[in-house]
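All protein chains of the complex are present and in place, except for one that has been dropped.
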Amino acid sequence: MVKLVEYDDASPEVRAVYEDIARTRGIDPRDVNNAWKAQAIHPKNMARFWERAKTIMAPGALDHVTKELIYLAVSISQQCEYCIASHTHQARKKGASEAQLAEMFAIVGLAVEGNRMASAYRIPVDPMFDE
Amino acid sequence: MVKLVEYDDASPEVRAVYEDIARTRGIDPRDVNNAWKAQAIHPKNMARFWERAKTIMAPGALDHVTKELIYLAVSISQQCEYCIASHTHQARKKGASEAQLAEMFAIVGLAVEGNRMASAYRIPVDPMFDE
Amino acid sequence: MVKLVEYDDASPEVRAVYEDIARTRGIDPRDVNNAWKAQAIHPKNMARFWERAKTIMAPGALDHVTKELIYLAVSISQQCEYCIASHTHQARKKGASEAQLAEMFAIVGLAVEGNRMASAYRIPVDPMFDE
Amino acid sequence: MVKLVEYDDASPEVRAVYEDIARTRGIDPRDVNNAWKAQAIHPKNMARFWERAKTIMAPGALDHVTKELIYLAVSISQQCEYCIASHTHQARKKGASEAQLAEMFAIVGLAVEGNRMASAYRIPVDPMFDE
Amino acid sequence: MVKLVEYDDASPEVRAVYEDIARTRGIDPRDVNNAWKAQAIHPKNMARFWERAKTIMAPGALDHVTKELIYLAVSISQQCEYCIASHTHQARKKGASEAQLAEMFAIVGLAVEGNRMASAYRIPVDPMFDE
Partner (left out) sequence: MVKLVEYDDASPEVRAVYEDIARTRGIDPRDVNNAWKAQAIHPKNMARFWERAKTIMAPGALDHVTKELIYLAVSISQQCEYCIASHTHQARKKGASEAQLAEMFAIVGLAVEGNRMASAYRIPVDPMFDE
């Protein structure tokens, strides 16, 4: 099995990240999800990824749910099993409805097909799109 | 050059699709973008894709701008040049701000990296995500 | 511009590959397509790729057109502009009809969507598929 | 576990789709594969995808086996585990031989490499391919 | 379960490949990894892939560890679970350190994001890159 670093076995550097994740999400530092427990074998990479995620996923010009839907849509288009499982959970937890998920799924399916048709037909970019 | 079928040279079947696109978007049927003029060599495929796009991209549980941002996010994650050019144009036309585009771009970048890290570390799905 | 190695400027090693491609395709060795003229800066890689392509694309349990359609379908799903341009040309030259191309395009679009839905819904493999 | 909607627990809307799938495939509506039982939580999306799949995968200018081989080739190039499991099963059931599968697998491998080499060498499209 | 062909049940053609793999890696032919035992149902494809892998992965202008790191980096960017599991094992066995793996993981994450940003911003190639 892949080694998961539990809070109680973690170095101070790793614990500090688990604690910040826990604070941000209002959970116990022992309950951070496996994405962090697995990345902990490379603490610097994990810390850098967490800092970035915390900044980028915070509500701004786009709200919490929209940000989760976009993250999930990308993860579906890239076919990442873990990311789909964790961000579907996050999206629902943050208030995404089944109707919103269904519409997003349909857009992802339409877009991945549209992307291939643009290539298949070698569609030239319209001048108006470059104005 | 790839053959683009102009409205004036199009068959009645193709014209009908151009006209419905034009009606839906409030433009002239001669001004549909190249995505349609290129797909027109296979009218049945084009008609089926348009019908689906019209249904899926109409506002519902998700609004116009959110749908465009999701379509564009997927197109960026799949690296489709034409789709990025046309849907960036659409998103701005429908009211997406630079701040919203910037935040979405950052989420796409974060997600494509997160997707690879989930694979690199072979992260097992947390039981809570399957409840 | 990327450097293209023309037959008249090529080393004997490269010329030998151009000549075998020309023989196989019934063309002049000066008319091999750019895929070869560009790869020629790394003769060993080019020679190895050509040997493999010649063997794999020769008619066998699958005929010429079916093989070209499969190669093209993969290239569309991977969104490779050059490969789509060259293999659409090859497929038509070998006898693929517009109706066959249209049906293949539709299958590619359906499959890339189906692939994402399998991920989005995290569909478990049916036991019968493992028998 | 992901929720699978069984026929006996399904809404009339979902049952109607299961029954049409069963009719088309000559099976019992309780035996539709998991791809449908999982998508059933979003009935409209499932119904739309089934309608399209039924139309596109029906024999036409391309026969049953060729269509399955193309769908499977795309699924392999996109690395979709469920789709590969289900369509390998379908392809064999519809008559694809091991020799045909082996040749298709080799073409997929050749194409995904050829696609990258076209990018690595930045190969310009030959003018003849645009005629 | 997918059928794995064990050495003792293998045809002479398959055994010969297992033996060459074993010789090259200094292991017992009964201990080749599943990648070979699964591909063995198509002996010609397996033999061709092994011949190529043996040649390409042998130390040359790039050493053993660098070659494994590149193979693994590509497998992570393509999100191939089996390949990541087997080549992470290979890389460590050949001497890659955790620090080297951590730096490579970070480069993969940076590159997959950089790749999308190049598409998102539709960045034109600088003339100097074509000199």
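In order of appearance the chains are A, B, C, D and E, and numbering begins at 1 in each one.
Definition applied: a contact is a pair of C-beta atoms (placed from the backbone, for glycine too) under 8 Å apart; a residue touches a chain by one contact, two chains touch by 3 or more.
What you see is a predicted model; the values in this text were computed from it and never measured.
Peer 1: Write out, one label after another, the shown chains that touch the chain missing from the document.
Peer 2: It touches the following shown chains in the full complex: A, B, C, D, E.
Peer 1: Taking the entire complex into account, which one of C:80, C:102 or C:117 touches the absent chain?
Peer 2: That would be C:80, which touches the missing chain.
Peer 1: Spell out the interface residues on chain A facing the chain that's missing from view.
Peer 2: Residues of chain A in touch with the missing chain: 1-2, 48, 52, 55, 130.
Peer 1: Across the whole complex, list the residues on chain D that are touched by the chain not included here.
Peer 2: 76-77, 79-81, 84-85, 105, 108-110, 112-113, 115-117, 119-120, 122
Peer 1: Considering the whole complex rather than only what is displayed, give the residues of chain E touching the chain that is not shown.
Peer 2: 1-2, 4, 33-35, 38-39, 41, 45, 49, 52-53, 56-57, 60-62, 66-67, 69-71, 73-75, 77-78, 80-83, 85-86, 88-89, 97, 99-100, 102-104, 106-108, 110-115, 117-119, 121-126, 128-130
Note that in this section only the chains that are shown with their structure count from here on.
Peer 1: Can you list every chain in contact with both chain A and chain E?
Peer 2: Chains that touch both chain A and chain E, as defined above, are B, C, D.
Peer 1: Averaging over Cα atoms per chain, report the distance between chain A and chain C in Å.
Peer 2: Here the centre of chain C sits 35 Å away from the centre of chain A.
Peer 1: Could you please state the distance in Å, as a whole number, between where the Cα atoms of chain B are centred and where those of chain C are centred?
Peer 2: Distance between chain centres, rounded to whole Å: 27 Å.
Peer 1: Please set out, as single numbers or ranges, the residues of chain B touching at least two other chains.
Peer 2: 1-2, 41, 45, 48-49, 52, 77-81, 85, 108, 110, 112-113, 115, 117, 119, 122, 130
Peer 1: In graph terms, nodes being chains and edges touches, is this line, ring, star, complete or other?
Peer 2: Drawn as a graph, the chains make a fully connected set, so complete.
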